[in-house]
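Worksheet for the structure shown next.
The other protein chains are all here in position, but one chain of the complex has been omitted.
Note that the chains are named A and B in the order they appear, and that numbering of residues resets to 1 at the start of each chain.
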Amino acid sequence: MEFFDTIIQISDSAVRLAIPLLLACLAGLFSERGGIFDIGLEGKMLAAAFLSAAVAAATGNVWLGLASGIGISVFLGLIHGVASITFRGDQLISGVAINFLAAGLTVVIGQAWFGLGGRTPPLSGSGRFANLEWPVADALQDVPVVGPIYAELISGHTVLVYVALLIVPLSWYVLFRTRFGLRLRAVGENPGAVDTAGISVVRLRYSAVIICGVLCGLAGAYLSTGLAAGFVKDMSAGRGFIALAALIFAKWRPVQALIACLLFGFLEAIANRYQSIDTGAFEIPVQFMQALPYILTVVILAGFIGKAIPPKAGGEAYVKER
Amino acid sequence: MEKLPKWADVILIPLINLVLAFLVSGLVILAIGKDPIVAITTMFDGAFGSTTGLGYTLYYATNFMFTGLAVAVAFHARIFNIGGEGQALLGGLGVALVCLAIDWPHWLVALPAAAIGGAVFGAAWAFIPAYLQAKRGSHIVITTIMFNFIAAALIGYLLVEVLKVPGSMDPASSNFPAGAHLPTFNEIFAVFGLNIFKHAPANVSFFVALICAFLFWVLMWHTRLGFAMRAFGQGERGAEYAGISPLKITVIAMMISGGLAGMMAINNVMGESERLILNATEGAGFIGIAVALMGRSHPVGVILASILFGFLYQGGGELSLWEGIPRDLVIVIQGLVILFTGALDGMIRRPLENLFLVLRKPTQNGAV
Partner (left out) sequence: MQSSVNKERQATAAPASPATPPPAIELKGISKAFGPVQANKDITISVAKGAIHGIVGENGAGKSTLMSILYGFYKADTGEVWIDGKLTAIPDSQAAIRAGIGMVHQHFKLVENFTVLENVVLGAEDGPRLTPSLSKARKSLTQLAKEYELDVDPDALIQDLSVGHQQRVEILKALYRKAEILILDEPTGVLTPAEADHLFRILRNLKNEGKTILVITHKLREIMDVTDSVSVMRRGEMKGTIPTSTTSPEDLAERMVGRKVLLKVDKTPANPADNVLEIQNLEVIDSAGVRRLKGIDLNIRAGEILGIAGVSGNGQSELMEVLGGYSNATGSVKLNGQELDLTGKHSDGQSRRHRGIAHVPEDRHREGLILEFSAWENTAFGYHNEPEYNGKILMDNAAIHQTCAEHMEQFDVRPPNPSLHARNFSGGNQQKIVLAREISRNPDLLLIGQPTRGVDVGAIEFIHQQIIALRDQGKAILLVSVELEEILSLSDRIAVMFDGQVMGERLPESTNEKELGLLMAGMDTSGNGGAI
């Protein structure tokens, strides 16, 4: 029974940790399906985490915080858009620049506003997203197996968790069952086809980076106002890059993205739980557990687990042929 | 007909981009309620106002020359190496292992050995992503980012569990032997009876970096390997036609790149801290990206851009000390420089090209 409880606890934690990855991964999915590579997910998430926590701390209203987080993330996404769509700059370099901008600005502005060395004041009450208790969760708590699964795993997350999980089927529907999705996928594969069909490549790609910005904003806001209670320096901690890896793992498909993110969330949950535990026979160093997601990402990228073919026009600015 | 005169491409555009980056930085400083003019004078004073400040500026510049050249080598082969940070961390390990291996008799012996140690470790760390890209098609940008994280974890583990001085709480290696001490600028100038660059960490590694920059130039424009790397950078099809192996060139370019990044450790690990500490690189690997972009991947440009960033780093430190602006402002400026010189290059370039086209037309007609 103790083992079962442990599993439930780790799974619960895995879901929480998977959510920011999932949101960022779906953000990347929309962007890259539209032909815009985005290694600036990390930066957008970080900026959103900071601003949502900052605004929530100042106003005590987490919803205002969320809106601000989304706002800054979309703004950074638009910078990426201007650089890579309008001025046809290098999408990778633009992403790197955004990561640095976010890393620096969050600390500089955080220090100016709060004087806490880049942190925001701790959030509490209406400044955070509260956990939603599902009906009769308490009553079911003691029912074996089903009880803990319902009460701990399914119930008791913040609203953003459920929103993120709903975005998965929604993304699938939008991508594969709507006019917008058809056009978005087309512009990531062959923008020339879209252009000659009389649809604006530029407008489509801007929509892609804006959606990407919104989802990264949600991811960041969840980090600082849902998962944690306030912003700390560099709190995205490479999640934007792991989300990219999950995206590749998922071969740019929403449902597979959910599975990949849950896997990475699970790894992180295990690492968090067992970092100080000595297994007896041998000891897995804590640093190894921390590095495991990155190592796994490299293994995935190396194609040892299936071959991933990215959208064909990804990373390339669209120039009309002469 | 070239679209732009060479001077405009090499000097004017980087300069305009730089000015733009600084203007936006100024706005950031204004936005947090500080005076940009005061900030820039504070930075300038701190970086160039004394030989001590200058010594720090050049010390940082030395780091950036190594990492900037590292990124630039890869750029020539059209490979984006974001892994300079991890490679420099591993380079630090290599330098530390060499320095701690024996009781070195003299720095002239220790320096080449340590430089090789750093370069080998850095190159080895770059080898894996390069091989995976060339052989398995895994995107080198993502793998090198992952390798930065893995390197940090690895060094952390080694410092805490293996290299730490027994009984100490400090996650750092023991101090290097006296024979591995590199002469600082202060000590060098003391030979001439001058007491300048007091307490500054700038050391002979600066000259090693300059030599590397010269060798970089020779390599790129006067050897077949450089020719092959630049040709490969212009397109894989062409390289295959010419009999240049993509696998070989990707691996070699990345190993030279990683080697240069790893060599940085002779400056920060051997020259300054004289032991291996956590996070010894302080982001220098990333600054290499900005430096290479700013310097148009040319050694002279890289040297100038390194000094610029050395100034920003040293000046930025002064800012946090006197003006209460966190040093992270430098990261903002770094991001802006990468944004304007790298990603938004077309914003300036295309209008300029049109401008030069218009300017040129009358002279053409005049000649006919």
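By definition in this document, a residue touches a chain if its C-beta (ideal position, glycine included) is under 8 Å from a C-beta of that chain, and two chains touch if they have at least 3 such contacts.
Quick caveat: nothing in here was measured; it's all calculated off a predicted structure.
Every visible chain touched by the undisplayed chain in the complete complex is listed here: A, B. Set against the missing chain, the residues A:86, A:190 or A:256 yield one that touches it, A:190.
Interface residues of chain B facing the missing partner chain: 1-2, 218, 221-224, 227-228, 230-231, 234-235, 237-238, 240-245, 357.
By the touch definition given at the top, chain A reaches the unshown chain through residues 176-183, 185-186, 189-190, 192-200, 312, 320-322.
By our rule, only the chains that are shown with their structure count from here on.
Chain A and chain B, compared by their mean Cα positions, are separated by 30 Å.
Taken together, the chain B residues at the contact with chain A in this complex read 28, 31-33, 80, 82, 128-129, 132, 136-139, 141-143, 145-147, 149-150, 153-154, 156-157, 160-161, 286, 289, 293, 324-326, 328-336, 338-339, 342-347, 350. Interface residues of chain A, counted against chain B in their complex, comprise 39, 79, 82-84, 87-94, 96-105, 107-109, 111-112, 117-118, 238, 241, 244-245, 248, 285, 287-288, 290-291, 294-295, 297-298, 301-304.
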